[in-house]
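Yeah, one chain of the complex is gone here, protein chain that is, but the others are all in their spots.
Up next is subunit A:
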Amino acid sequence: MGPADVDRRNLIKRATALGLLAAPAMGALTSCASGGGGGNEKISGGEKTDQNPLGVNEKAGLEVVIFNGGYGEQYAKDAHKIYEGRYGSVKHDATQKIRTTLQPRIIKGNPPDVINNSGAEAMDIASLIAEEQAEPLDALLDAPTLDDPDTKIRDVLVPGTITKGQFGGEEMYQLNYSFTVYGTWYSQTALDRLEVEYPKTWDQMLAVCAKAKKEGIAGWTYAGKHPYYFAFTMYPFIAKIGGPDVLKAIDNLEPGAWKHDAVRKAFDAYYELYAKGYILEGTPGIDHTQSQTQWNKGKALFIPNGSWVENEAKKTTPADFEMRVAPPTSLDSSDAMPFETVWAEASEPFMVPSRAKNVPGGMEWLRIMLGKESTANFTQLVSALTCVKGAADGLDLQSGLASASEVLKAAGENVVAPRIHDWYLELHKDKIGGTIAAMMAGDIKPAEAVTRCQRFADETAKDDSVRKYER
């Protein structure tokens, strides 16, 4: 072969070399995954009037993205109609993949005007705030309500709604529209059949479970595959035994927070459910749907859950089920907080991206959502409470929702709202959730569970990569 000849082997070698050389250059040339774009051009605002307190440009359009989950999208579409009656047209989009569809748009600086940032693919709001992608909603809070020009929105929200949307500062970045009551859910019919009342102390709880066991019914089931469901009754239980400061210490990742007596007592009490065989067999391996189905079938009496369960389990709930929620059973008379204490909080977050085209329009849409017409519509469509005080009064509610509403009223000031699940999601969901799951499956004892929870909390506290909050 002549010296200048290129055989196949050499050709491939040289081509590879060329490719490798070209790669860094290409990397510089092509736009990167994180490459920011020029972004939206903001549309100019309109004139502020009594009818239009946020100064929305009356001709400008609006883009709203709704999480198409348990609440569906119809309630939003109904709100669009009200908006369109006064301003420009609304582009509606509903998806379950909030992050997949919206994260690239946020990075590019081209987000929609309202995002229902919810579901398994919710975007980490703390990071969005830190990156200045979320607009503070305080203008909305200070605006008058849709129905009464003399009342500010700030004053009609259920207590806790505003703090839930705050992340370490005074500004509220997320409006949590729905109001969720967590607790022990049960069927009144099932309890009547056993001729028992809902147990108010742990001894009564064990007695009810023992009675049920004789009838071949398990006391408890839960979403074993998503063990953080257990927190819905466990966290308020801890608060009841030791007072709200125990939860506060846990939220603040204080050293030794999990070593508090109240935690150990709560874990011991729940472990007894396992030790005495009151947990439905197989529960650690089932998902939330399966656990709700088993509960609906009457295989178990109690399930830790939130007020969305009534809507979610609609298909499997028998007509005579009489779904109810109650505050988590107290330990005994030495508890620091009364039986009525319950974990309830605003949920289903909505945000307005800072770089949206029509920020005032986004807030106006939320203002419409907080009006009487929309709140009543929401409650009736999806059978959930809203974050507006008294919005469900006088409405004809389903049994579960009605009992949630009563539980909330009876609780009065005794509402606890831990923040660990939105501040330290990984710690709450994977670590604490996993530990409680292991304990309830009998893999570890309560003492070990306490040790693990404390270790995980300490690890998070030490981890510089996790943003810290305090309340």
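The rule we apply is simple: a residue touches a chain if its C-beta (ideal position, glycine included) is under 8 Å from a C-beta of that chain, and two chains touch if they have at least 3 such contacts; residues count from 1.
Here, contacts and distances are computed from a predicted model.
*Asks:* Could you check which of "Fatty acid desaturase family protein", "Acetolactate synthase small subunit", "STAS domain-containing protein" or "Sugar ABC transporter permease" matches the UniProt name for the chain that's left out?
*Replies:* Hidden chain identified via UniProt as "Sugar ABC transporter permease".
*Asks:* So one chain is hidden, and I want to know which residue out of A:K42, A:K200 or A:K429 touches that hidden chain in the complete assembly.
*Replies:* A:K429
*Asks:* From the listed residues A:P53, A:P112, A:G165 or A:P227, report the one that touches the chain absent from this view.
*Replies:* A:P227
*Asks:* With respect to the chain omitted from the figure, which of A:D124, A:D245 or A:E373 is a touching residue?
*Replies:* Counting the whole complex, the residue in contact with the absent chain is A:D124.
*Asks:* Residue-wise, where is subunit A in contact with the chain that is not depicted?
*Replies:* The missing chain touches subunit A at positions 1-2, 4-6, 11, 15, 18-20, 22-24, 26-27, 30, 32-36, 99, 103, 106-107, 109, 121, 123-124, 126-128, 130-133, 224-227, 280-287, 290, 294, 425-426, 429-430, 433-434, 437-438, 441, 443, 465-466.
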